[in-house]
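Report on the following structure.
Removed from the display is one protein chain of the complex; every other protein chain stays in position.
Labels run A and B following the written order; every chain starts at residue 1.
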Amino acid sequence: MSYQNLQLTQDGKLKHFLSIEGLNKSILNDILDTAESFTSITDRTIKKVPILRGKTVANLFFEASTRTRSTFELAAQRLSADILNLNINTSATVKGESLLDTIQNLEAMQIDMFVIRHQDSGSAHFFAQHVRPGVSVLNAGDGQHAHPTQAMLDMFTIRRHKQQFENLTVAIVGDIKHSRVARSQIHALNILNTGQVRVIGPQTLIPKDCETLGVQVYHDFDQGLKDVDVVIMLRLQKERMTGALLPSEKEYFQQYGLTSDRLKLAKPDAIVMHPGPANRGIEIESSVMDGNQSVILQQVTFGIAVRMAVMSMIASSSENEQ
Amino acid sequence: MSYQNLQLTQDGKLKHFLSIEGLNKSILNDILDTAESFTSITDRTIKKVPILRGKTVANLFFEASTRTRSTFELAAQRLSADILNLNINTSATVKGESLLDTIQNLEAMQIDMFVIRHQDSGSAHFFAQHVRPGVSVLNAGDGQHAHPTQAMLDMFTIRRHKQQFENLTVAIVGDIKHSRVARSQIHALNILNTGQVRVIGPQTLIPKDCETLGVQVYHDFDQGLKDVDVVIMLRLQKERMTGALLPSEKEYFQQYGLTSDRLKLAKPDAIVMHPGPANRGIEIESSVMDGNQSVILQQVTFGIAVRMAVMSMIASSSENEQ
Partner (left out) sequence: MSYQNLQLTQDGKLKHFLSIEGLNKSILNDILDTAESFTSITDRTIKKVPILRGKTVANLFFEASTRTRSTFELAAQRLSADILNLNINTSATVKGESLLDTIQNLEAMQIDMFVIRHQDSGSAHFFAQHVRPGVSVLNAGDGQHAHPTQAMLDMFTIRRHKQQFENLTVAIVGDIKHSRVARSQIHALNILNTGQVRVIGPQTLIPKDCETLGVQVYHDFDQGLKDVDVVIMLRLQKERMTGALLPSEKEYFQQYGLTSDRLKLAKPDAIVMHPGPANRGIEIESSVMDGNQSVILQQVTFGIAVRMAVMSMIASSSENEQ
C-alpha cells in the first residue's frame, strides 16, 4: 500500500498525516488555509474551540521532545480534546510489549487520534496500517524519514512572509542526509511549486541521489546563499561529529554557520528559519537567530495553528467516514 | 474493621472499591449493569458525560503501569473529572515523606477520589482507613492482594459473551499464587455463582489452601482445560523463573502455554482472556492471542466502561452522604 492510499480517504480527504510525500498541492493548501483560520483563535483571549470535544488524542513519544510534544498537546487542548500523554520509554516497554501490542491495546481504549514520535523510520506508517477504521495517526517525527507537521508549519511561515512559492528560492542548510525535517520540507516545497530549492552542506551530509528529489546541491555555503528568499538552517546533531562525518564544531561554523555577514549574500528581505532547538554558535550565530530577519519563534507559534488544522481536517473526514 | 464495612455506606452503597471480597452479588451486578450503559457512551462520537464535573481524581501510581493507569485516566476524563497524575516514585518519597503524610497532604488538596496502585498488599485499604468522609479510594492493584477493577472488567467480558455465570466452567491458568488478578477473579466468580472455577498451574504457583477459596485445582493443563467455557491466562512474571519456582520458559510453555492445539480441549465456543501485558510464546501462543476466540482487546475496552461505572457509583453514593 502506498503512502497516498493510506493517508487519504476514498474521496481524497485527509485520514492520517504520515508524510508529505503522497499528498497533493490542494491538500497542502487546505492545511495552510485552515491553519490561517486557527491563528486568529490562538490570538484570542479564549483560545478554545469545541472541534475535538469528546475525542481522545494520545501523545505517544518514544523520543524526548519539548517543542513538538507541547505544541501538539496545546493544539489538542485548544480543540477541546481529551489528551492522554504516554512516554513509552518508561511504561509499556518496561514490561516488554511489542510495538504492535502497544498499538492494539491503546486502540482498544478508543483513542481517536495518535500523535506518534518514534526513532524508527516508517513507524508512523506501520501504526497507521494497523489501526482500525476511524482511528487516525499523526506522524510527529519517525527516524530519519519524515516530520510532516514541521514541514507544514515551515510552509505556513514562508507563505505568511512571501505570499507565494512560485518565485522563491529556498535554501536548506546543514545535515540534509539524516534530517527528517529536510526530507519533508523538500517534498512540500516541490509540491507547492517553489521556484528553486537548494540544499547546502558538506558532501558527507548530503544524500548521493539528492538531485533526483528536485533540488540543487551546493557544497559552498556562500554560493548557495546567493539571492535566496528563505534560509532554513538545520540543527547539527553533535553525535555526527564523533561519527567522523564532520570536522570540529569550530570548522563547521566557519564553513556552514550562518553569520550576519554571510546573510548579506541572501536577498535583503530574506527570512531565516530553524526547526529548533538551535545550537547557537555552531550552525547559527546568535545575532542572526535573534536578528530581525529571523522568524524562528514565529515558526513555533504557527506550529500550533498548523497542528490544529491537521487535527481538525482529519476529525472532519473521519466523521464523514463513520 | 472488615473490608465490607469500609467499602460500603450505611445503606449499602459503594463508597470505596478496594477488594471484591466483602461485596455481594447485587453490587457486582450493579457495576456490570452500569458499565453496560457506559459502553454506549464510549462508542459515541462525543465520549463525555458530566457526572464527575468539578470533581478531582488523583491517580497515584507507585508502580509503573500503562494499561491500568491510562484506562483509569480515560474513564475519569470521559466523566469530565479534573485529574491529577502523580508518579510517586519521583516526587514525594524523594523527600522522604511517609505514606500517611502523603495521603493526608493529598487529601488536604480536596481530592475527591484516589486511584492507587502500590506494591504493598493492603495499601489501598490503609489509604481508605485514613481518608476523611466523602473521599473515596479505588484500588488499582495492591501487591499480591487485589485488583478489583480488573476482575470486574473480566466479569463484564464474560457476561457479554456468555450472558450468565451459573452454567459456566472458568479456568484460570498460571501463577495463581502471586496474582492479585487471580485472587480478585476467584472472589468475583464465586459471588456471581459461577458453575465451576478451576485453577491450573504448577504446584509451586498454586497456594496450598486454594481449595478453600471454592476452586478446583489442576496441575495438568490438558485435564483442566477440558470443556471449559472461559480460559483466563495470567501473565508469567519472569522474575519467578530465577526464583527457582519455575523451569525454563521453554518448558513452561510446553506445560502451561496455551496453544491452538490445546485450546481444542475447551468448548468450541470458549473465549480466551488475559489481563495483559501478555508474554507471547511463554504463557500464550501468538496464534491464540490474535485468534478469533481471543477477547483480550475487548477486555481493555470494557475496562474503561467498568472504571467509569465504579467511579460514578461511588460519586453518587458520596453525594448522598455529604
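Here, a residue touches a chain if its C-beta (ideal position, glycine included) is under 8 Å from a C-beta of that chain, and two chains touch if they have at least 3 such contacts.
Because the structure is predicted, anything quoted here is derived from the model rather than measured.
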| item | value |
| --- | --- |
| Chain not shown: contacting residue from B:I41, B:L86, B:L99 or B:M289 | B:L86 |
| Options B:Q110, B:Q223 or B:S286, residue touching the unrepresented chain | B:Q110 |
| Touch criterion as defined above, residue of A:S70, A:S121 or A:S287 at the omitted chain | A:S70 |
| Interface residues of chain B (partner: the chain not displayed) | 53-56, 82, 84, 86, 90-92, 94-98, 101-102, 104-110, 319, 322 |
| Absent-chain interface as seen on chain A, which is shown | 42-48, 64-67, 69-71, 73-74, 77-78, 276-280, 297-298, 300-301, 304 |
